[in-house]
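The complex appears here without one of its protein chains, the remainder shown in place.
Showing chain A:
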Amino acid sequence: MGSFWRRAAAPPAVPRPARDGSGPGGDGDDGLLVEIRHRFPDGPSLDLRLRAPLPGVVALWGPSGSGKSSLVSALGGFFRPDAAVIRIGAHRLAGPALWVPPEKRRIGTVFQDARLFPHLSVEGNLRFGARRAPPGERGSEAPSLEEVASLLELEALLGRRVHGLSGGEARRVAIGRAILSRPRLLAMDEPLTGLDDRRRAEILPFLSRLRSRLALPILYVTHALDEVLELADTLALVEDGRIGDTGPVAEVLHRSALAVREDAGALLFATVRRHDPAAGLTFASLGANGSDGVLRVPLRAQPPGTPLRLRIPARDVILVDAPDGHGLPAISAQNLLPVRVSGVRPLPDRNTRLVLLELRGGSGTPAAVMMAHLSADAVERLRIQPGRPMLALVKAVAVDVLGGPARGIADGTHGREARR
């Protein structure tokens, strides 16, 4: 129980292994289980079954109206479906003859609208939840108001009334208020919806910081893919009131329809290994313990050991028919990665292909996955087919470094750069 709150020195850079085909009772008591069935009068019907390992960030991704918000409402206890089974770890919140009222659930819900109390100051809002939280088990492992305020950069706002706050500030206060209520799980329902791109880019680093600083399980609902890439450990796809593919984020991204898009890309988990300031490069080890090889990216501020999320757009990957790299002329690309082709998928435009790749160097299981978006002609010419060993060329500047702790932690400036 208290373990949810243990400060994470090194958060899990790699999500837990997939739990495919888990039958009932297959995953003991340590995960999140939500099963909801409901039929709206003359409306759509819901049949949502979500199972995810905790702690970590579980992202629900899907179009609006697919049932995501209903799941969050039911989890918080605000919407009672026809039938529900809800469990967080060993805590049962709903079952056949059980419906724990919202005030006893300890789910920190962050609503789309911040819902701050207008009669209280920012600090009063933050303390509202803290005051009602049960006393901490084993000392005080939950973060203090000061810590949360500094994490979300709210110090300067504490004395303010909530009416003067900007949209982004209000969301940050709402998030802080939820965290301070010492929840068992933080449920965020599209916390960035309705903010313009600049504000979104301003808050996203804070969320990344949350996920790496607090070992607090998070359910994150969104329809924005970039938020999934940046934050999720587990990804569940939602459509038409059903939950589809669920699993570690990288795997779901690669095997689902999300991969078959022009803007597809691989999501890789890495750790900062060392910096080479003279060359202007940072070396990042791929995989859980660097077993999957090393990627060079433009110099980063984060200290060695920091987990990173890297996205390599499929259209920036070049495949070379030279498995070992012998006989190559000098090339500018910084990363030459040995890969094996694991599949070729047609894209809707018919003239291009998405080539799925596995990193060969690694011993990681499952192997880290990459993708290359090539013309159909190139696939023909090089006779690219599953099983072939090849070399993938990736420019250092093509690697998109996502999330991780905001830059500010290491270099004193705040990681608010708008990357998109």
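Simple rule for what comes next: a contact is a pair of C-beta atoms (placed from the backbone, for glycine too) under 8 Å apart; a residue touches a chain by one contact, two chains touch by 3 or more; residues count from 1.
To be clear about the criterion, contacts and distances are computed from a predicted model.
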Listed names "NADH dehydrogenase", "(2Fe-2S)-binding protein", "Molybdenum transport system permease" or "Tryptophan synthase alpha chain", matching UniProt entry of the absent chain = "Molybdenum transport system permease"
Note = Given A:133, A:158, A:344 or A:382, the residue that touches the chain left out of view is A:133
Note = Interface residues of chain A toward the undisplayed chain are 76-78, 101-109, 111, 113, 115, 117-119, 128-129, 132-133, 161-164, 177-178, 181
